[in-house]
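Notes follow the structure.
In this view, the complex is presented without one of its protein chains, the others remaining in place.
Showing chain A:
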Amino acid sequence: MDFIYDYDLDTSEAVSLPAPASPANISLSNINNSSPAFTEDFTKRLSSRFSILSSINAKSPDSCSSEPDSGEGLSNNQLADQFAKLSIDMIRQSEQELTNSPSLNAYASSSNIRKSTLSEKLFKILNNSSTLSSHLDDTTIKTSLQLLEAKNYLNSSNDSQIDEDYDLIIQPGILGTVSRRKLKINIQNEALLGSDNMLAKFEPIYNNLKKLDKDVENLNQINEKIIDELSTLDKFNEKNFKQSEKFNLSVLKDLKAQKDKILIKKHILMSFQKKFQLNEYEKFLLQSSKDIETNTQDYFQSFQKTKTIYDNCYLLLSMNNPKIGLGIMNEMKSLIDTALNNMNFFIKQNLSELNVLKKADFQVLKNCIYAITNSISKEDLYTPDNNQRLDIVEIIASNKYLKEMIHNFIDSKSKSVLAEFENIVRENERQMYSAIHDPMRFIGDMLASVHSLIVSEREILEFLCQPDEANETQIIIDQSIIDINDLENHILNNIIGVLNNPLKLRLEQTIRSQNDVSIISKLYDCLDLYKLMFSKQLRDESAIIDTLSDLQSLLQERTFSILHSKQNYIVNGSKGLLRQSIDDSDLQCPDWLIDYMNSIQDILKNFNNLGSSTNFMNLSDDLLIKLIDLLIDKPIEFVDQQISNSVQSLGTGSAKIVKINCLDLIMNKIMTINTLSLKYDEINDAIIEEVEQLTNIANEILLKETGLLEISDALNKVYPVEKFSEIEIAKRLRKPIDNPDKSVNYDIYQSLIYNNDERHSPALLFSPQNLQSVNGKIEMFIPDALSHPFFGNLSQISSPTIANEISESGFLQFVNFYRVVHTLVVIYLNNSSGQGSDFGDEVGDRLFGWNDIEIATLLGVEKAYMEQQMPDPQEDEDRISSIGERDLDSNDIIEDGDI
């Protein structure tokens, strides 16, 4: 059955073009029974909410002005076509306008999406319209009727009723109209009911959308505002760009250049500020003394920055107008001065409490010291005229902060060092007896204490002054322009220098109380050693080392003084030692000499410990000669003096024995001392001289006691018998003879024997009577010669070697003389030689009972005598070999028939 769509009633109402279908018709399709009123209303509401879209299309206000009448418009295809064309034109126009409008370009992209959506909907509606117009009769109507049937609007209980209803509906009359209206009402009711249900479903969505209402409204307002501004800008641009020259290219270039200049100025000023200005905080830090401890890091960084600025001010001074530079320099100088004063104050406060100083404060102290040390400029290190580097004292004097710091340093540390030294001294003085009984230990302890103080102070100085590179808390790490070692040495010397006077005072007391030169000598060595050890630590010339040198000079003086005093006592003492006679019972050295030599024994030992370039106690050569004179020569002089006083009572021989003993004592004391070897030789020569004299005395005694003295004198007047004896022995032994008188023989004495002139005593000397008398004396004296007091006294010589030498030499001398006399008697007074004699045959044998060997045996020198007479085998071999090498000159050896 076909459904006839009733639209004739509505055609009259469709005067104007129908509006396109509402975009909200989706609801209708969903419920399959859409209500046009609801659709219209909903579309209106939604479109009013999205007024942005409408505003986009504001350029074509007409396009959306008319509301579509869905029910009526759909029936007219032509109208729909017209509507569609108009809409499309409007859209195109709108697009063109939007495209042409630069102000709306920004919206183009966003609105395109919306426009396309709308266009789609519109075209869909239009298509639907066209579809509707073309298929109204069959598809749509059929569908509508099917719906009506499905809802039983057309259903009746029976077929007759159905037919009746249809009939009524399709009737043209009033009944038909009523039926149709009734049906329409039913359908509308049904639609309303569906709409209600639909609205109920949309209520949550509505509510949600309502929540967005405000935001959307705000968005709209902003949008409107932006659009207004854009339109204003468009107008401004239109007005200015075209008419004003303010914004033309040259103006822009000028402005850009101006901007660049300003930027450069800005950068310059910023750089200037960075390089030449401190901020308020930095200035405040430097002016505040408390911030050294509390804001150490910032404080020293500010200080460094200030110094850098000050140093860089020379750049400003080189400008045409140096006023700024001077101003900044003055400001920075003032800040640096304040900071340095603060640092000095901090140093002064904390130096005395180093041992209890916290680690952080200790680091601050180090930084302060380093900052002040580096506060000196490089120019101050050199003399202004010839650019010679100043020494550390001059450098310190040139910088008041450094000077003040060093002063504080020395002042504070000196007090502590002095206090510590006084403690040590007090401790030592409790053992004051040690100063008297063991001065070496007392002085050693004092100097060891000073040594400990020196090394401790050096360590402290190194801790404080040397940059600690490994320490992160070290803030100032600039390379120091002053030699820190020089500075340390200067400070250390001054700190330790405070000990000069107390140390000197105490050591002087000890030294002056000493009377033992050996201790004085040891003390000198001790001071020498400490000078060496101190100089290792103090490194420079130091006052304390000078003090030790002064004390050494005192020790030198003291040495001379003690020696003088001792000698003065010997010479002028109340006991009158030199006036005392020497004890002739033992002929030993006087006691004073033994004591004196014992007292200087240690000094003499020290002569051996010296290097070849060093004199004892570092004495000058003149002083050393004076000392040796005091040590050795003066005692010998005193010995001579005392002996000369006693010689008459002693006798010459005993006096010489005493002297030999004294010389031997002195010689033994210096025997092992290389440096005194000359003096040793000198004394040895003196002993030899004394020995010779004693030998002569011994010989003289033998001659005198045997009655041969006059004969000896007579023979010696002709030719010295001793020399003759030597030549004779040499000849016999065939030894080379250097003596020019080597040709002499016994004939030289012949005149004495044959001269009978009574006026010449020698002739009488060799008379048999005299010779018999002599022989008698010899026989009586020689066997007991050693019991003679002189030879008995020889045993008093402390050196047995010397004693033997004297006796042996004396005896040999006598035996040699005896041999000559005996030979003369045998040659000239015996007949054994075949020559005539006034005294008959073998007179000589009868005149002397003992020959020379027998005499030598009786005197105990036979061995030495025989050795003298016998050729030395080794010497003989040497001689023979030497002869073999050259022609033997017989004249050098012997003259035949001499003996």
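Keep this in mind: contacts are C-beta pairs under 8 Å (C-beta built on N, C-alpha and C of every residue); 3 or more make two chains touch, one makes a residue touch a chain; residues count from 1.
Keep in mind that, in the parts below, contacts and distances are computed from a predicted model.
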**Request:** Given the choices "Nucleolar protein 2", "PRELI/MSF1 domain-containing protein", "Rab family GTPase" or "Elongation factor 1-beta", state the protein name listed in UniProt for the chain not shown.
**Result:** "Rab family GTPase"
**Asked** So which of A:459, A:516, A:541 or A:692 would be touching the chain we can't see?
**Response** A:459
**Request:** Check the options A:268, A:393 or A:529 and report the residue that touches the missing chain.
**Result:** A:529
**Request:** Based on the whole complex, identify which of A:142, A:348, A:403 or A:441 touches the chain you can't see.
**Result:** A:441
**Complete:** Contacting the left-out chain: of A:207, A:318, A:355 or A:787, that is A:355
**Touch list for chain A against the chain that is not drawn** = 354-363, 365, 440-441, 444-445, 447-449, 451-452, 455-456, 459-460, 463, 522, 526, 529-530, 532-533, 536-537, 609
